[in-house]
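I am attaching a structure below and will ask some questions about it afterwards.
A single protein chain has been removed from this complex, and every other one stays in its place.
In order of appearance the chains are A, B, C, D and E, and numbering begins at 1 in each one.
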Amino acid sequence: MRNDGRQADQLRNVEIITNYTKHPEGSVFITVGDTKVICNASVEDRVPPFMRGQGKGWITAEYAMLPRATEKRNIRESSKGKISGRTMEIQRLIGRALRAVIDLDKIGERTIWVDCDVIQADGGTRTASITGAFVAVVLACSQLIDEEKINEMPINHFLAATSVGIAENGEAILDLYYEEDSTAAVDMNVVMTDENEFVELQGTGEEATFSPNQLNELIQLAQKGINELFDIQKDALGNRANLIGENKGE
Amino acid sequence: MRNDGRQADQLRNVEIITNYTKHPEGSVFITVGDTKVICNASVEDRVPPFMRGQGKGWITAEYAMLPRATEKRNIRESSKGKISGRTMEIQRLIGRALRAVIDLDKIGERTIWVDCDVIQADGGTRTASITGAFVAVVLACSQLIDEEKINEMPINHFLAATSVGIAENGEAILDLYYEEDSTAAVDMNVVMTDENEFVELQGTGEEATFSPNQLNELIQLAQKGINELFDIQKDALGNRANLIGENKGE
Amino acid sequence: MRNDGRQADQLRNVEIITNYTKHPEGSVFITVGDTKVICNASVEDRVPPFMRGQGKGWITAEYAMLPRATEKRNIRESSKGKISGRTMEIQRLIGRALRAVIDLDKIGERTIWVDCDVIQADGGTRTASITGAFVAVVLACSQLIDEEKINEMPINHFLAATSVGIAENGEAILDLYYEEDSTAAVDMNVVMTDENEFVELQGTGEEATFSPNQLNELIQLAQKGINELFDIQKDALGNRANLIGENKGE
Amino acid sequence: MRNDGRQADQLRNVEIITNYTKHPEGSVFITVGDTKVICNASVEDRVPPFMRGQGKGWITAEYAMLPRATEKRNIRESSKGKISGRTMEIQRLIGRALRAVIDLDKIGERTIWVDCDVIQADGGTRTASITGAFVAVVLACSQLIDEEKINEMPINHFLAATSVGIAENGEAILDLYYEEDSTAAVDMNVVMTDENEFVELQGTGEEATFSPNQLNELIQLAQKGINELFDIQKDALGNRANLIGENKGE
Amino acid sequence: MRNDGRQADQLRNVEIITNYTKHPEGSVFITVGDTKVICNASVEDRVPPFMRGQGKGWITAEYAMLPRATEKRNIRESSKGKISGRTMEIQRLIGRALRAVIDLDKIGERTIWVDCDVIQADGGTRTASITGAFVAVVLACSQLIDEEKINEMPINHFLAATSVGIAENGEAILDLYYEEDSTAAVDMNVVMTDENEFVELQGTGEEATFSPNQLNELIQLAQKGINELFDIQKDALGNRANLIGENKGE
Partner (left out) sequence: MRNDGRQADQLRNVEIITNYTKHPEGSVFITVGDTKVICNASVEDRVPPFMRGQGKGWITAEYAMLPRATEKRNIRESSKGKISGRTMEIQRLIGRALRAVIDLDKIGERTIWVDCDVIQADGGTRTASITGAFVAVVLACSQLIDEEKINEMPINHFLAATSVGIAENGEAILDLYYEEDSTAAVDMNVVMTDENEFVELQGTGEEATFSPNQLNELIQLAQKGINELFDIQKDALGNRANLIGENKGE
């Protein structure tokens, strides 16, 4: 039994609200335990200079936390005048993960900007961002279809992410909240598709190491959790969930 | 009758949710029509170097918008590496306004950081920020009292703000939403206390000018609106509202 | 009687030297008491990207102080690598004020850069900048007419600015010098046209507030002072003053 | 057989030169195929502010490439005025990896700065940096022992890194050079200790995904390669290699 | 005869106004032909961290041009957010030159900030800055003596600077104005003391070269010009000129 009452292989309570704000093409509010993230997908009708003229699109992500999303207030990155290494790593991860499941040839010369803004943080903000961002991107693509700007859903697989880790007591656990995260010996973020393939795997021994056996244990936990996340994403998307993978193999 | 159905002297629907997120000492979610702002007040147990050793506190504000709070996505200021002139003006205004009603001698050597983050923008984000930030600061001070860190509420007056303007058709109107704001000939932000005194008055002819008579008309509209905002702040604060002004004259 | 011997409604000694340096299209040295500002207007034969192809012009302002314009040396903003919020606010104000009286359609696709550099500061640098910058812009436009690049003066009204305030002793005073400015309870900058219309009004209670009656008193003082500034501008401009407003109503 | 004639499980030729430049406490030149990196470890007799007074040390890493280390010249990051996300990710990875095997309590209040400067790049620069940096840190610690500043080697395990990946043709391969790296479907960096435990595992599907089976295959390749790297590190270190792990379990 | 009517070995008209603005400890306005520079020396009662506790002072210089000091407007360095290489070179030169003649042990733990701001540029701004800055520093030191903060003039030699060059037609000329400067084959800045010793010599072939004989010719021209500048500095300083060198040999 964990400090918050969960089993080792139990996700926190997850909720996904769609159409959270009115301006973005896709807007999602995702809650994972006490972690809360707004994931907005914005469509711009052009691509960055290095991609022009190729007839295909681009997707990129940005990540930030409100200064007081955390227990102690952080200095705003715009005030510091630069983005931290942690932020860069996270936003590059989110972008890379989404690019693994979207077929950029099918969205034309458009850029999808994904903004993940953490309103409240309690561990797992990057994996919650990926899970929520995926839904926001599907919503944005649905709108492009509704507006007849594109012909079909450019996404062939569901994509979600969670964290797993080795707790202080040596136990492998799923979906770490902040207290667990800050004391864990090993921390691993896993991004997977609904074919149970890995998109990204980042395991770090925090001044510690882990064995191949522990790696296997962690991966099985992650698979279990991510499959549950797919169900929650499907519920949130309703009918639009059926469009995903419909055109696979074309 | 205005495009959104309001009378010239009518505020939009205003809602103030307290204790919106769990970490800040004071956390508020304010809705003014479709404008939505999170106002968090964070207490830090030290003051900036230029104020050390004087036994008094400091209060400062920061303001930002989510990139897609607006109809068109804005580049994130942390990505640009610098804060725009508009942002600077607004956060200086919020800080100055709050300093007019808080007695910094009564909070000890502490800094109150006020973060106003616009989740959705539809005009009037700076005045909504001031109105919400005031409530967040009262909540933070209440917590300092509850924790017996300070003895009494350091705030003697209610503080709220609204915008008024001369519409395209020449009519003076209260609480402009984005469409009105972007076409108005004159735009004025007014910050007042519950003694009907001005804290800040900023009127700008947008490639236009205004007469002393029009100025008077605008000021009366603002007074009406701000008095209604005080009632909403009082409702949100409940019993804690009674602490304000209690120690006036000491 | 004020500390420097002036009446409450008396301006400091104001002097405007035209053609102060040789390179700019319009160059002015303005003295307001001990405040001294060089106001240069430079014409560039193109507009910023966001205005290209519209056949109209643009005017923008920059403001700076020499590091030792003030009693204590300030760090140079180029050394700090960023512009302060105060500087941003002031240069946005100067630009906005000038745009209220210049008809940008009449100057073609040109940019007028207005540089206000404070050589010596003793309060009221932003209002002195506006009053001097107006003259520099008229000079620059006159030269465009002389060179037959434009057909007529694109300016229909005189524009000047001053500060008013409530002194420590509660008295409303005109044109505050530094000592008064730093102790005033209320500080207001007023920009007006020669039709006695407001272009900009910025009143701030410095940890204080002001009543509607005080507002009226301040505005009357400002009107008196600004009307005197118009006479000084006219003297400085000589015959060129007659061109202003000549084409009004076209 | 790969394009450069290697077997799928074959490392490139690796060479480690110690004491490469004269100033650093530990200086290494590592060659992995055509990838060449200078790894310097510098000891500073103080720690960053957030660690002062704890009696323990700190280790941090920086990474850069000469502008023409690559086939096409890159703009120097000092000229751009900021560090790219890629550089940040890499230098955070190097620092984290080293912290997993060094006992910071044993080096006193000192900082070890590790600088990895890529002279020539042909794929695998981050893993070559880790492998070389480890040796540089051992050299620096040896010097601290020789100078009697510390009592014993603060390092208990060898640490090395390599890359593995799924080539375009679906084959799992060890130690990718640039051409392979840029076409691989999956790219994984693995950092391990000589107890065959993982320190860091970063696998990325480049617009692709990988299965649990492929993961296992990749990990076995990595283990093989890294064990060969340990032998090369031991040769380079000579007698000093024996100090590693000597005080394990204390 | 040169284009502006001067002989090859003739300086432009030079004027030095002392006490130009009221705040600085030493304030000078220097005119060299159409080049006009404000040189302010500010005294701060502390030294930078790297010099603390040594009982001696520091002197440093900053240089800037008003945006429209030149024929074409330059972007303000504070707006660009960084200082150009040219500015850095010049301010380092001014500081180094002044440090050659001031005895920093005699000013106590104080910093003298020298600000050279070019109001109008017509060639030779860096040498005019040095010549004017020297006078400003003497004025500031005189004030320190008058205020009994220091005992004696810490300056033992006069210091002045000029430019010499090889004109397009091959002739060696003194004190180049902008037109000459921009077409010269060789440009040399010379800083000397009144003992006819060099402090700094910077000769540059502008896509050209120069022979040892030409070097000798240029140096003789510079000596002639600088000796004339010393007389102008002495006139400007009046009695205070006698303090210089008075304590030499102590």
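By definition in this document, a contact is a pair of C-beta atoms (placed from the backbone, for glycine too) under 8 Å apart; a residue touches a chain by one contact, two chains touch by 3 or more.
Keep in mind that what you see is a predicted model, and the values were worked out from it rather than measured.
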Interface partners of the hidden chain - shown chains only, full complex considered: D, E
Contact with the hidden chain (one of D:Gln120, D:Gln143, D:Asn227 or D:Asn247): D:Gln120
Options D:Glu44, D:Glu197 or D:Glu217, residue touching the unrepresented chain: D:Glu44
Sole residue of D:Pro24, D:Pro154 or D:Gly225 that reaches the chain not shown, by the stated touch rule: D:Pro24
Absent chain, residues of chain D that touch it: 21-24, 27, 34, 36, 38, 40, 42, 44, 62, 64, 66-71, 73, 76-83, 87, 113, 115, 117, 119-120
Absent-chain interface as seen on chain E, which is shown: 82, 85-86, 88-89, 91-92, 96, 99-100, 188, 193, 195-205, 207-212, 215, 219
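As a working rule, only the chains that are shown with their structure count from here on.
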Graph separation of chain A and chain E (steps between touching chains): 3
Chain-contact steps, minimal, separating chain D from chain A: 1
Turn needed to bring chain A onto chain C - CA fit, degrees, nearest 5: 120
Reference chain E; chain at largest CA-centroid distance: A
Interface residue identity across copies chain C, chain E - same or different by half: same
Matching chain pair for A-D (criterion: over half of the contact pairs shared, by residue number), options B-C, A-B or C-E: B-C
Chain B-chain E separation of Cα centroids, rounded to whole Å: 51
Between chain C and chain B, distance of the C-alpha-averaged centres to the nearest whole Å: 29
Chain C, residues touching no fewer than two other chains: 82
Topology of the chain contact graph, where touching chains are joined (line, ring, star, complete, other): line
Full enumeration of touching chain pairs: A-B, A-D, B-C, C-E
